[in-house]
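With one protein chain held back, the other chains of the complex are shown just where they sit.
Moving on to chain A:
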């Protein structure tokens, strides 16, 4: 129907004829007949006929130039429809030589569409381009620049470069603009050839025409992406340009939908995001203009939102600032609440960026996120999965991965399937709550996206099954294995399985199929033979299968039982021994040989469950010593080490490259050095690796432990640091495969359990209580289905329970930190370092103290100390004692202000239990502060807790109250 309408209109228009002056009647006819074509085949026939006639006519001598232009246009059209028109390229090239502007432009258009930048014909155009770049007519120059952009490659850049550079000073601004962009293009093609001209970009930034300035931003963006540091000096200029643009200092013509030059704003924001990333000083110059933009951006227009989104990206990239973060969070929530799918998409993306800085904000938008997850829009769904991927932790991994797998099954786009499968695998490997779950998940992934998964994953899975829990719990291990065997035997019933999965199945069945005695050897062998028959499998699977059979036979023989050959197994064996693959043949013959061995030998060849045993390698080749001795006695040359051999020529030279290669790739056996405290980006790591692994998310407990261990720290920071450093890797492993912690809750429970026994039960009670309250608050929101809530709780619940738990810990009194302190520490705490550096810190220059946006959600415990003090003092007369304590503490801090480069950094190292002991002298004093502060704080918390039991309960559930209280 649609097509008919189009044709109808085409016919009607076609009859008007003259409406399209420049084109010939024949071209109209061509378009018309293609429009009328009823099938693809018919269309192809018409085009081929057209191409034939063009081929004939274009080669005629003395074609009038106007006619030639028409031919060329028809060729372009034919090629757009996907047909080869290469015979006409040369004519298009000739047309660029023409003096008449329309013909020249048509010629350039055709060559830019036809030719690749390394096409042979380019050489014929270069001269024309050179000439045209010097033309008086700016349109000719523009056409030449467009062509240069597309056609000039690395080799030919020098030929036109001088002319293009000259054009940077052209009186017409469009030409200057295009010249800048052409240079940018050259830079993209080959950075080296224009490296001496990069200063030009900086110069053009000050061009009198804002358009040219805007054009300069594109190459600068690329340059800054490559090398941030050499452009730091421009931060101030960029910020001031952005400010001017936002304040509508540009001519009205640059407005777009009432926004002043939005594209320039966007580029500037992108550039500033790059420059400010991880750079506190540079970021400081941007804060003001950003907050201006947040205020000014109108959210009614599309482009306004584009700028707003770019602001959010910038905020999430630069050194964090509380006020800006709040603005960004607000803008994001507006996006998420919008009805437009486009804005929701942007919102999800923005949220993904912001949670890197503060993971807790996702919680607020849980329902919006879940809506997006169930949206019919595929793009939005994928973006949401990306977000979920970013916010996965051990508490919600099960839900998220389950969702991902459901989605994996539902789509059939292989590219994305592979993508999401690899994400599932990654998450499962990182956060698996139990091995059982891991194996089940992997099975599902393999089943549905098997051949798209990296084979490394399969090997990991096999290793996991083989190694089990990595503890001395043989019972659990064998249970795991037999459950794996069970599930694989069941899965084998499925009609079609990917080959990688079959390999895993074969290996596991071979290794553990008969281990628990549930299945007989004959049964398993039968199944393995079925595998090779039922599934059209490749040689690798066959090799896995025959090896598995061999293992089972060996186990049987070693156990003294007799192995009788099943007929299907025998035929399989025969097939393989006649196989084209030598590998398969060898395996088949090995099996046959094995069957003749006695039990002792078979047991030695294939020991039971020995896949994890290390194969001992005698590196000294001691068993050859006798042989070498004899040879030397017989007159052979003794072995010379490589270093002595290097001077020689001939044979030794011949072999040396190999040896050098070997030496450069050799394994490194000594441990890596401990991280230095001066490198900030590494700092979060010790949190992960502190001896009790699970402290990661719980700054409160860190603080508590710190108080307890403060004295210890002074005594032996060195020892503990070394300890932590070595443990680093082990802990990571432990965490991956370790025993499941208390299922739903995050790691906190365990850590508490470890430190204070007997608290857990009590905690649980309170936790359920606070969960009730959150449920209440949620119920107030109308029309939210129970199911969604449940999903939300499982996705985000962990973080909710985290804050709740913080509250409970505070109620539990002196040990923990309280939520209000937590909240206010974010809002109120000024890093002492900054406050000293800048004599009058503007209120919006607060920082989070964490310079690295990618860091784990660690909160500087030092600031929390402060946070503990500050809100208390704000709470008024009730906390008089606290106030003095707080003041004292601050005085103490002031005393030490000048020692370390930045106090916040020191406190970080404190938190990591003195991991950075290298610079002991400046740090040793710190724990003493903590000790001195200790009692005061505990007092304060006692009072705080009693106050709460009496009246207000300032948990995380009513933050408003707190904001009111704290101002």
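A few comments on the model shown:
Just so it is clear, a contact is a pair of C-beta atoms (placed from the backbone, for glycine too) under 8 Å apart; a residue touches a chain by one contact, two chains touch by 3 or more; residues count from 1.
In this section, contacts and distances are computed from a predicted model.
Taking the options "AP complex subunit sigma", "Putative transcription factor AS2-LOB family", "Prefoldin subunit 5" or "Protein ROOT INITIATION DEFECTIVE 3" in turn, only "AP complex subunit sigma" matches the UniProt protein name of the chain that is not displayed. The chain omitted from view is touched by exactly one of A:204, A:270, A:481 or A:527, namely A:270. Here the missing chain is touched by one residue of A:303, A:491 or A:522, and it is A:303.
For the chain missing from the display, the contacting residue among A:105, A:323, A:403 or A:551 is A:105, taking the whole complex into account.
Residue A:342 is the one among A:244, A:277, A:342 or A:440 that touches the chain not shown.
Contacts to the hidden chain, counted on chain A, fall at residues 2-3, 5-6, 9-10, 13, 19-20, 22-23, 27-28, 31, 35, 61-65, 68, 73, 76-77, 79-84, 94-95, 97-102, 105-106, 109, 113, 115-117, 137, 139, 145-146, 149-150, 174, 177-178, 181-182, 184-185, 188, 211, 215, 218, 221-222, 253-257, 262-263, 266, 270, 302-303, 305-306, 309-310, 340-342, 344-346, 375-380, 382-383, 413-416.
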